[in-house]
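Right, one structure below, let's go through it.
Of the protein chains in this complex, one is absent; all others appear in place.
So that you can tell them apart, the chains are marked A and B in the order they are listed, and the count of residues begins at 1 in each.
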Amino acid sequence: MTTTALQEPVRGTPSGAPAARRPRRRTGRAHRALLPYLLLLPALLLELLVHLVPMVIGVMMSFKELVQIYIRDWSSAPWSGLGNYRMTVDFHAPVGAALLHSFLVTVGFTLLSVALCWLIGTAAALFLQDTFRGRGLLRALFLVPYALPVYAAVITWVFMFQHDNGLVNHVLHDQLHLTDKPAFWLIGDNSFYALLTVSVWKGWPFAFLVVTAGLQNIPGELYEAAALDGAGMWQRIARITLPSLRPVNQVLVLVLFLWTFNDFNTPYVLFGRAAPDAADLVSVHIYQASFVTWNFGTGSAMSVLLLLFLLVVTGAYLLITSRGRRGADA
Amino acid sequence: MHDSPMAPPRSFLWVRRVFLTLLTGFVLIPVYVMVSSSLKPLADVTGKFRWLPSGLTLRPYIDIWSTVPLARYFVNSLIVAGAATLCSVVVAVFAAYAVSRYDFRGKRVFTVTVLSTQMFPGILFLLPLFLLYVNIGNATGIALFGSRGGLILTYLTFSLPFSIWMLIGYLDSVPRDLDEAALVDGCGPLGALFRIVVPAAVPGIVAVAVYAFMTAWGEVLFASVMTDDTTRTLAVGLQGYSTLNNVYWNQIMAASLVVSVPVVAGFLLLQRYLVAGLTAGAVK
């Protein structure tokens, strides 16, 4: 998420410079130097209170043996050193193996979900770029899944995915006769696809929204020039639209990735506290490891590992994509 | 756009038609299920799925208010989400203004730190945050845990990173000459911010507000741990319809709809700001 910092070289000018260079005579220099910090102070304090300090506490917890007998007074819990970490990364033992499995499921799920969200969102944005009758209506309609509160949306899908009485089996089995017997969507292997469907349904409008916004920044002259060169509609999309969307996509894909990867609400509402193996996302897995089995030390260690993974992935992603971008810009 | 070389070819129109039709179906079916099921009698929603209700009833819409104290949850959610949105926007505007208009030491550290909190798994700091609130409460007497205040504080911070980031982009797009002129005219920096920059940044601010509101309105995990009966929000309260006895699907759907309408309506009304805000802010 270092996007802003990363965009600075692209923008060229250090953003605050002019204002700083033209100081008002009456204000003391010290005062001026202080002002940005004062403006940042509320945000800083909030971040400190709600994100950073709890995170540090969380990291500390991950080094403690924080099981049920200590939760009442957790500062008395013994330090366990790297014990929790050793347990969580021992992939030959069941705890580690389950975490690894859950991690792999999450990675697969996230990649598929982000890809589908991006694909559908981009396609929809492209198709709604020209004006035609009903465009406004469709645009509004497409935003509905994103605007719905998570719980309301996911519980509706639970209703539809029921084995006996759900719409999905009614359509697939009773009406279209595609399956020889009604499938289970909320338990067993199919739960992965159920989760993916809901996640994509809920997530693609965000991609749609961002790409729609991104399209408005592409100068019309580019298209006209290409059209004069004889490029057809499809070629224009391939040659102008998609490359111009690159910076947008860079951010969009990253944000989608982080949100999907850390999503807790969707699997939790969909499956409850014991997710089926096939859809055992890591956020719910950690929730279960800490809250359901009351082992907050192990749960924290898993969270920290997850955070490290996301840091590495994000860093690498930004490095690779921005290098590519600079290359393209040059 | 519709002069002859720009006109979309037949293949494009055809693909567009098919794609949009399928997508509309995908989007609409759950919405239809939600609406139609909320009007069905209980027998219809606990038996085999049927596209058309055997009879229409408004009963679920009456029952939802007594099965769980939905009205109270609604008020709680409005207060929490409203206050969180308001504060989040104000705090984000200040921060984004500082980053966008000033050069100062630590700017990069600040932006990177704030934005990297986006990748924290919520589960990592659920318990620590809870402990922190309790301890602050014990030490100072300010009740953060279990109160709406604590939840407001939490949610406003959740939406902060993305909001700041979006607003930095947006404020960068507001011409600097405007506020510099105001500064020269003798406005203080805050005067310039509120009289010039904020009015010019309305689309970006609205986009941020919508995002903050939605974040607070739908959050389940923290709300379930940090609220009690009197401060419970809708997202958690809706779970009350699955009782020991029965799953009142029609009521769940009716309540979901009631809960969704304000957000969806607001979202759709403000969508053009949203696109405008994103256009200038986030996607440059």
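Quick notes
The working rule: a residue touches a chain if its C-beta (ideal position, glycine included) is under 8 Å from a C-beta of that chain, and two chains touch if they have at least 3 such contacts.
We take it that contacts and distances are computed from a predicted model.
UniProt records the chain missing from this view under the protein name "Sugar ABC transporter substrate-binding protein", selected from "Amidohydrolase family protein", "VWFA domain-containing protein", "Sugar ABC transporter substrate-binding protein" or "Probable glycine dehydrogenase (decarboxylating) subunit 1".
Among the residues B:V75, B:V109, B:I142 or B:A265, only B:V109 touches the chain that is left out of the figure. Summary of contacts with the chain left out: across B:V35, B:L178, B:V225 or B:L268, the touching residue is B:V225.
Of the options B:L131, B:L171, B:I196 or B:A235, the residue whose C-beta touches the omitted chain is B:L131. Contacts to the hidden chain, counted on subunit B, fall at residues 46, 66-69, 105-106, 108-109, 113, 127, 130-132, 134-135, 137-139, 145-146, 224-225, 228-229, 236, 239-240, 242-247. The chain not displayed touches subunit A at residues 48, 52-53, 56-57, 60, 67-69, 71-76, 93-95, 98, 162-164, 182, 184, 186-189, 272-274, 276-277, 288, 291-295.
Operating definition for what follows: only the chains that are shown with their structure count from here on.
Remark: subunit A residues 1-5, 7, 11, 14-20, 22, 24, 33, 35-37, 39-40, 42-44, 46-47, 49-58, 61, 74, 120, 123-124, 127-128, 130-131, 138-153, 155-157, 159-160, 164-167, 169-170, 201, 209-210, 212-214, 216-217, 220, 223-224, 227-228, 230, 232-234, 247-248, 251-252, 255, 258, 262, 264-265, 268-269, 282-283, 286-287, 290, 296, 299-300, 303-304, 306-307, 310-311, 314 touch subunit B in the complex.
Taken together, the subunit B residues at the contact with subunit A in this complex read 1-2, 5-6, 8-9, 11-12, 16, 19-20, 23-24, 26-31, 33-34, 37, 45-49, 90-92, 94-95, 97-104, 107-108, 110-125, 127-129, 131-132, 153-154, 156-158, 160-162, 164-165, 168-169, 172, 176, 179-180, 183-184, 186, 189, 214, 217-221, 234-235, 238-239, 249, 252-253, 256-257, 259-260, 263-264, 267-268, 271, 274-279, 282-284.
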